[in-house]
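Note that this complex is displayed minus one protein chain, with the remaining chains in position.
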Amino acid sequence: MNQEIIVAILATAITAGTPILYAALGEVLAERAGILNLGVEGIMLVGAVSGFILALHTANPWTGLAVAMLAGGLMALIHALLTVTLKANQVVSGLALTMFGTGLSGYLGKAYVGKPLPVPFKVTPIPVLSDIPVIGPVFFQHDPLVYLSYILVPALWFFVFRTRAGLHLRAVGENPAAADSMGINVFFIRYIYVIIGGMLAGIGGAYLSLHYVPSWMENMTAGRGWIAVALVIFATWNPANALWGAYFFGGLDALGFRLQTLNVMISPYFLKMLPYIFTIVVLILVTKRNITNHIGAPQALGLPYDREER
Amino acid sequence: MTKPYLIELKNITKRFPGVIANDKVNFNVKQGEIHVLLGENGSGKSTLMSVLAGLYRPDEGEIIVRGTQMVFRSPGDAISAGVGMVHQHFKLIDSFSVAENVILGDHNVAPVLNMKDIENNLAQLSQRYGLHIDPSARVWQLSVGEKQRVEIVKMLYRGSRVLILDEPTAVLTPQETAELFKNLREMARSGRGVVVITHKMQEVMEIADRVTVLRKGKAVATLEKKQINRRDLAWLMVGQDVVRQYKKKSPPGEHKVLELQGVHCMNDLGRPCLQNVTFTVHSGEIFGIAGVAGNGQRELAEVVSGLRPVTGGSIYIKGNEITGGSPRRIIDHGVALVPEDRLGTGLVPNLGAVDNLILKDYRTGKLQRGPFLNLRQARENTKNLVNRFEIKLSSLDAPVKLLSGGNLQRLLLAREITAEPHLLVAVYPVRGLDIKATEAIHNLLLQQREKGMAILLISEDLDEIFKLSDRIGVLCNGQITGIIPAEMTDIEEVGLLMMGSDQAGEIAL
Partner (left out) sequence: MIVYGTKYVIEKKLAPSSSAYVVIPFSSIILALLVGAAFLVLSGHNFFEVYTAMFRGAFGSTYGLSETVVRTIPLTLTSLGVALAFRMQLWNIGGEGQLYMGAFAATWVALTFPGGSAWWVMPAMILLGMLVGGLWALLPAIPRAIWGVNEIITTLMLNYVAIFWVDFLVYGPWKDPHGFNFPLTATFSSGAILPSLGNSRIHAGLFFGLILAVIFYVVIYRTRWGYEIRVTGENPGAARYAGINIKKNIMLVMFFSGAVCGLAGMSEVSGIAHRLQHGLSPGYGFTGIIIAWLSRLNPFVIVIVTFLFGGLQVGGYIVQTSGIPSSMVTMLQGLLLFFVLGGELLTNYQVKKVPAKKVTAAPAGDDSV
């Protein structure tokens, strides 16, 4: 393969990884607060369809994006209500959310299937930076949402590990009883981050329908929401690590696509399996690594908090 | 003594489903004093203090802070009113640094954390009270004593005027205890009020300016320092004369049932726990393990029942080596266990009595019918046991989590005893039970002893150990510091052994 192809694959890896990245960042926040949200896939779909519909009607991808965030936040609110206030089983609630989101997005998007979007997020090369050889075309010839994620990742890392609010977030996920005893409002914090997590997943979904494809198809996320959930474990609940993981999976996507066009003698169906198989392999390796290094999920992940429990 | 009250609790009542934990309790703290709250386990001390710390909301009563009535809706409210609590089970986040734990929930800290500055401030604050801690250390690296200091610094940092410590010495060595008491005295001198919750009389004698005694949820007396004496306190606390040993009909047997030879094991954090533990329990003998909680009692029970791997030494049941055996193999060798955590380990809370009673013998004997369970037999057995052990059930299939503590323990004991084990390991068998239920359980244990069962009794309650045991082994820092026949010793001597050395220490009632 020559340099051009490699550069193209790397650039596509970033584009393909970005929706997963947004969703994974959202899930990092929710899980840091102690709430496992398995509804990411459903939230992304609702984000994708609502973003697409609004962008189409307003002829502006940014309104689409805003609505996708709103829809994602509302979807996550259902999960927060069920798991934080009503203390429902987080696994089942998340599955219900994915089911609901899949159905809702299909329902809302029925009339829009396959319609082209005249106003997708456009590739806007960054002046000067995009002219750097190799680096430029790989990192700086993208759409605004990719650039936004470049800022978001370090910002979230800083927020989680270097600020007071981030400290409170981590405390709630690690030991809600301790946080509560120090006057931190556990319920409020869990609500907030589950909702923000949903908004980020909404962006991830909208990225697919507003740039990556850009069009609406039923079930267009094709398991990316689930990959994002797996990615959080891979990233050891650290926003910065989520970046590499997302680009790795994006790269697998891109590679499969490229190999097909290069007439490599591998069935496209096997290439399509790659990201899913890799997710499993990576999850096994990472779980083993996390055990030996004593890196664990936030201690209270998946557990409802009940103050008067005796 | 005209110093103002920092805080007053008036007629506090707190009910939990089925229990009145506090019944119209009055309690107050003056500036500059150390006020000890004394009472047996289950007398309502911790509940009262949780009310004061904003964790529980009282059903009735008032909280008055420096003359103003207040309602604490959350621990945050209590902290901002100047009430800080150091819980028995520390409320610390293990993966955080000391400094991060201390500033948690403080909204006066800058939004972007400057840990260097914060750590320097903390170092100064802790120096002032002689509390030595490293603000940048991770909590999981700290010893128990250090963790407790972090909790205290946390409350001082948040400006607590009233500092409550729940059973602070339960997990400390004598040296650490002495150090703590010095620090507490220093804090009182600086004008704060200190509340120490305990069930140990020695501590009252050592540090109390005043003492309030709690019994069965009621405050029975508040005494000034000069009025305090041991006899009265004991009587106030228990409400009856202390029972000495139960009468035993027969002497213990000769056959060795359980033998531990130089057993070592690790605790949950992978640090050495039991060290070179050697002792023998004979048939028809109750062997009591005394010691301050957290000195390896739980681990000892788990090692004997196969739930925790042994890292050295060997264990024999009736001469057969079972070291490293699976729980199942050890059960098959006739070892029964009444675990510390009844609902969490010993029983299945959502299943009914029938399903819980067959937990150990579902795969053996009469209950087996090919791959099937003989359910008719199981129900029959359950009915018999429920009658024989006087377990009060609404129905045979109602989830057992609905039972009271006494009934749960009877159910558990019924199952473990009817398996006719050679050895019964009972961990804190009467913890949380009222006096009537306690006596019933004790009688059950004595009956089994008469029948020739070997019983390893692990308890933090020295009184219980003395009442039941034939011999007493003292466990301290994972080591057996002495084994003495019960009739040849007294509480004082065992108390000394619990300290691991012959220096004067505390005496638990």
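Observations on the structure shown:
First chain written, first letter: the chains are A and B, and each begins at residue 1.
One rule holds in what follows: a residue touches a chain if its C-beta (ideal position, glycine included) is under 8 Å from a C-beta of that chain, and two chains touch if they have at least 3 such contacts.
Since we're looking at a predicted model, the values are computed, not measured.
Contact with the chain not shown here comes from a single listed residue; of B:26, B:88 or B:345, that residue is B:345.
When the omitted chain is restored, the residue from A:91, A:126, A:155 or A:264 that touches it is A:91.
Among the residues A:16, A:68, A:117 or A:230, only A:230 touches the chain that is left out of the figure.
Residues touching the missing chain, restricted to chain B, are 17-18, 57, 65-73, 77, 80-82, 159, 161, 190-192, 305-307, 326-332, 337, 339, 341, 344-351, 355, 358-360, 362-363, 368, 371-373, 375, 398, 402 (touch as defined at the top).
Annotation for chain A: contacts to the undisplayed chain at residues 38, 42, 78, 81-82, 85-89, 91-93, 95-107, 110, 218, 222-223, 226-227, 229-230, 233, 267, 269-270, 272-273, 276-277, 279-280, 283-284, 287-288, 291, 306, 308-309.
One rule holds for everything that comes next: only the chains that are shown with their structure count from here on.
Put simply, chain A touches chain B in their complex at residues 162-165, 167-168, 170-171, 174-175, 177-185, 299, 307-308, 310.
Residues of chain B that touch chain A in their complex: 16, 53, 55-56, 74-77, 79-80, 85, 87, 91-96, 100-101, 103-107, 109-113, 154, 158.
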